[in-house]
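One protein chain omitted, others in place.
Up next is chain A:
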Amino acid sequence: MTMDTAQLKSQIQQYLVESGNYELISNELKARLLQEGWVDKVKDLTKSEMNINESTNFTQILSTVEPKALEIVSDSTRETVLKQIREFLEGIVDTQ
C-alpha cells in the first residue's frame, strides 16, 4: 500500500509533536544555537538589514535574513540535531 508523501510527512510531524519529541528537539536546537551565538548573530543581521533597507517590513526583512541565517548554522549543531531526528524517525518508520 502506498501512502501519499505529504500525508506521511504530516503523520510523522503529528506523532513527533504528540510524543513530546518535537519539543525536546526544538529545545535542544534552541539551546545550542544560543550557546554558539547564532541567535545574537541573527539579531544583528536583522538590525543591519533594517538599517540598510530603511524598512521594518517583516516579509521584506525575513526574505533577506532567512537564507543568510540558515547558512551560518554551525555544522556540528546541524549534524547533532539531524542525528537526533533521524534516530527518532528510524524508531517509528517501517523501513521494510
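In the analysis below, contacts are C-beta pairs under 8 Å (C-beta built on N, C-alpha and C of every residue); 3 or more make two chains touch, one makes a residue touch a chain; residues count from 1.
The rule is simple: contacts and distances are computed from a predicted model.
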item	value
Record-based protein name (UniProt) of the chain missing from this complex, from "Vacuolar protein sorting-associated protein 21", "small monomeric GTPase", "SAGA complex subunit SGF11" or "AP-2 complex subunit alpha"	"SAGA complex subunit SGF11"
Touching residues (missing chain, whole complex) on chain A	9, 12-13, 16, 25-26, 29-30, 33, 39, 42-43, 46-47, 50-51, 56-58, 61-62, 65-66, 69-70, 73, 78, 81-82, 85-86, 89-90, 93, 95
